[in-house]
Structures are given as C-alpha cells and as structure tokens.
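Excluded from the complex is one protein chain; the other protein chains are retained at their positions.
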Amino acid sequence: MAGSSLAAPSLFSEQETLIQNIARLAPFIPSLLRASLINIQLLIGLIALGYVFGTLTALLQVYGGKILGTVARIYEWIFRSVPALVLLFLFYYGPPRFGIGISGFAAAMFALGFRSSAYQSQIFRGAIQSIPSGQMLAARSMGMSRIQAIFSIILPQAFRLSIPGWTNEFSSVIKDTTLAYAVGFNEVLRTARIVYDTHYDLAMSVLIFVALIFMVLTLAGNALMGGVERRFRIPGLQVPGHEKTRQSSRTSSDSWGLRLRNFWR
Amino acid sequence: MLLRVEDIHKQYGKDKVLCGVSFGMKKGETKVIIGPSGTGKSTLLRCINRLTPADQGRVWLEEEEITHTRASINKIRAQIGFVFQSFNLFAHLTALGNVRIGPLKVKGMKKDAATKLAMEELERVGLSDKADAYPAELSGGQQQRVSIARALAMFPKLILFDEPTSALDPELIGEVLEVMVSLAKEGMTMLVVTHEMGFARAVADEIIFMENGVIVEQGEPKQMFTNAVHARTGEFLNKISELYGETSE
Partner (left out) sequence: MTFEWEWIPKLAQGLPLTLQITFTCVAIGIVLGLLLALGRVYGHRLLRGICIVYIQFFRGTPLLVQLFIVYNGLPNFGITLTALQSGILALGLNTAAYQAEYFRGAIQAVRGGQMLAARSLGMSLPQAIRFAILPQALRLVLPSWSNEFILMLKYSSIVFTVTLLDLMGQGKRIASRNAKTFEVFLVVAVFYLVLVLIVSTLLRLLEKRVSIPGLGAPSEHR
C-alpha cells in the first residue's frame, strides 16, 4: 500500500492517500447533495419572508408616522441584535409552549426569515432615503396622492437601488441556513455530521465538501443577482459609486408599440 | 380672476420669508417675479399649490379656495402645473413615461390615450425623438423641456415656474426659454420666478419685484424698466439686466 501522503501521525484508520480518503466519500455524496437542496428550500422560503416583512418594516419606518415607525424600528433592532441561534431556539421551542406544533423547517424559516427581514429593511430603507426629495415633490405637485407617489415613483426606484445590498444579503443568508443545525433540523451540515460521527476519519473531507457546496451556491447566487441587476437596470439610477457607462435600452414601462419601433430602428 | 393670492405669511423659525404677499392673475396672463435671492419667491410658488403650507393667508384657484382645510388638494394640484429648478424628472421612467404618468395615474386615462397625449406634448417641446431616453441620458435643457411637457400633459389652468433655467448651463437656457415664450404666446397662464430679463421683457404682462418677503412694486415691463417708482426696483433691474442681458426671443 502506498505510503500516506500525510507524514504526521494521523487518525486515519489506516495509512491511505488523500485521494483514497476522498474516494471513500463518494457513496455519501448523493445524500449530501439532497440535503443541500433542503438548505436551498429554506433559503428561498426565508428570503421571501424577509423580503415581504423587510419591505413592510422599511415603509413603516419611513412613511408610517411616529407610532408605527417606532414599532417597526424596535422590531428591526430586536431581530438584528439577538443572535440567530437564539432566535432559532425561540421559534423552535416557543410555539409548542402555546400548544402549536411547528416543524424544524418552519421554525428555521421563520426565525431566519424575520431576522433577514430586519437586515433587508435596513437595505430598503437606505435605498428609499437615498432618493432625492425632489422626486416626491414632483409627484405631489402634479396631484398624485401620497400613496400613489410611493407606489409609482419611490418604490420602483428604491427597488433598483436596493439590489447591491440584496446581493450581499443573499450570499450571507445562504450560509446562515447551516445554523438550523442547532435545532436538530436535517439540513446538509447535520447530514455531514451523521456521516463523520461514524466515519470519523472522513470528517475533514466531508466538511470541505460541504464548504465547497456553499462556495458554489454563493457563486450561483451572485450570478443570479447579477442577472437581476442587469434586467432591471436603468441608466442614471444607481447607488453613487456603482456607475456604469453602458446604456440599457430595456425597460418595463414602455408600451409594446414603442418596443416594436425600437426593434426596427 | 384665475388665481388670487391674499396676504400670505410664511416663517421658518425666526426667518420671516413671506410677510403679507397679495396679488392676482387673470387667465392668459404671464407674470414674472423677480428679486434678490432668499426673498421667498420660490416659497411663494410652493405656498400657492400648498407644497409648502403657508402660515397665514389664502389662495384661490378660480372659485376654489386652495388653502381651505377641506380642499381636495390633489385635485387642485392636478390643475396647476409646476416646473422645478432641478427638473425632478422621475429617474426610473423614460421621457415618455414621465410625461405620461400624470394623465395615466392621476387622471386615470387609458394607456393608449395617455401615450398619444404624451407624444403630442413631447412634440410640442421638440423632443419627440427622445421619447425613450431616460433622464440621465438627456441634457439639462432637454430634461427641463420634458418637465414642461409633463406639466402640459395635465392641461393645467396655470403653470408655476420656479427658476426654470437657473440650474442650466448658459448655452442650454435658450431652448427652454423658447418653449416658455411660445407657451406664453399661446395664451397659457404662467407665473414665473426667474432672472431672465429678456424673457420678461418679451412676454410678461407684469413684473413683480419682491424683496424681504413683500412685493415692493409691480407693473408692466416697459414701465418698470424705464420708470420704476422705487429706487430699489430700478437698482435691481439694472443689475440683473447687466448680468443676464437680453436673451433670444
């Protein structure tokens, strides 16, 4: 048997090469990949939750007036200051206390989702506040009601201005899904743990594999957000410092007639 | 009397910006407000359509009192056009989108009708070829013309202009003034705060000189330029004419 490529005394059950070690990982790969699908599902659920509540919280803080605004601010502060793990425990063990059953998945989704909403609220709020006040002024001066102005003028711009922040949040939250491990939920890290609890010499390999899965997911997520950014890009509407010079001609607000005209130009 | 402004007062902290301003405008009139910076000219315009609430005083648009607490302010604003010094075009919409959104969202027009109307107004200010451009892709002068088209698309009874050319590079001022002059000649009721004396001389029915929050003097351009009652008026007009001179008609 070829000598081990690792010189120091090791806990490998027998002298073996790194490659042989990794090869022994092979049978577990399908279940690991399947488990990471669960992480992805959790990710989608919690981001959606975070988006809805984050947008709401941001709007309440900017337009909600004193009482609602303060409530929103406190909400945001709590969900940003309490560690994710503590939130997971609260959402997992809380409902049963009041007689409501909750699955690990749901607990993780709500805990991490509300937490993400606090960060997304911050992003969205920053975007709204970076819109020049002249925009609202112009909208009101032509007779739009406040609500109309918010929906037609402010939100479309705030949405686009938020995209860089969301890209950040997205790649961060992907990694946070592993925290669900702590409430015994069967996502990829726990699956990995199960593997190396019995095959302790595979620990490093399994964990590196899981790490790589997340690097791939993060790259994919970034590519996705890059696509979103391109799709909704409007020239001149960018966070200062992110200016690009390419002029986009795609827009969702023009009529089909004009789009056809463009095509033939 | 299309517009009646009565005894407007406005104070910011200790700063008394407007101290009892009153005047009126008839349909089709063009009036120009001039005066040293910081004398509340812009504030006055904003008090008229209540973008800034006045502390005291009343404003009427035809028979409707704008300043009344129960006035339907959005409906009233839809009848008054406002052109800002910093254009304030909606950054996420094309030129067409900007001109169209008022009729579309505020007046509830159908999309096709609104689009047609918007294209007509863009044509009127000479920018129909820029319909699909975003504000960031337009020059300052073009942006301001779009903003005028945006105001026009609402078929306003009156348009307020708040230093429409002050933020523009000198060579771009002309194209905007051109549009404004033709509007005035077509009979639009316009209240314009500006330094552009050439414009005032060409189309103003009356020049209003404000200083320290009050109207010092008002009268026909010819009379104001040659025969001002107050010395101060004459002083100011001369200084301004030196700086801004005659602009093209």
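The first chain written gets the first letter, and so on, giving A and B; residue counts start at 1 in each chain.
Quick note on the criterion: a contact is a pair of C-beta atoms (placed from the backbone, for glycine too) under 8 Å apart; a residue touches a chain by one contact, two chains touch by 3 or more.
These numbers come from a predicted model, not from an experiment.
For the chain excluded from display, the touched partners among the shown chains of the whole complex are A. From the options A:63, A:159 or A:196, the residue with contact to the chain not on display is A:196. Screening A:25, A:56, A:84 or A:228 against the full complex identifies A:84 as the residue touching the chain left out.
From the options A:28, A:110 or A:214, the residue with contact to the unseen chain in the full assembly is A:214.
Although one chain is hidden here, its contacts on chain A can still be listed: residues 6, 8-12, 78, 80-87, 89-90, 93-94, 96-97, 119, 168-169, 171-173, 175-179, 181-182, 189, 192-193, 196, 200-201, 203-205, 207-208, 210-211, 214-215, 218-219.
Simple rule for what comes next: only the chains that are shown with their structure count from here on.
Separating the CA-averaged centres of chain A and chain B is a span of 47 Å.
Contacts from chain B toward chain A in the complex involve residues 49, 51, 74-82, 84, 86-94, 96-97, 101-102, 105-106, 111-112, 115, 131-132, 134-137, 147, 150-151, 154.
Interface of chain A with chain B (complex): residues 131-132, 134-135, 137-145, 148, 152-153, 156-157, 160, 234-237, 247, 249, 251, 253-255, 257-258, 262.
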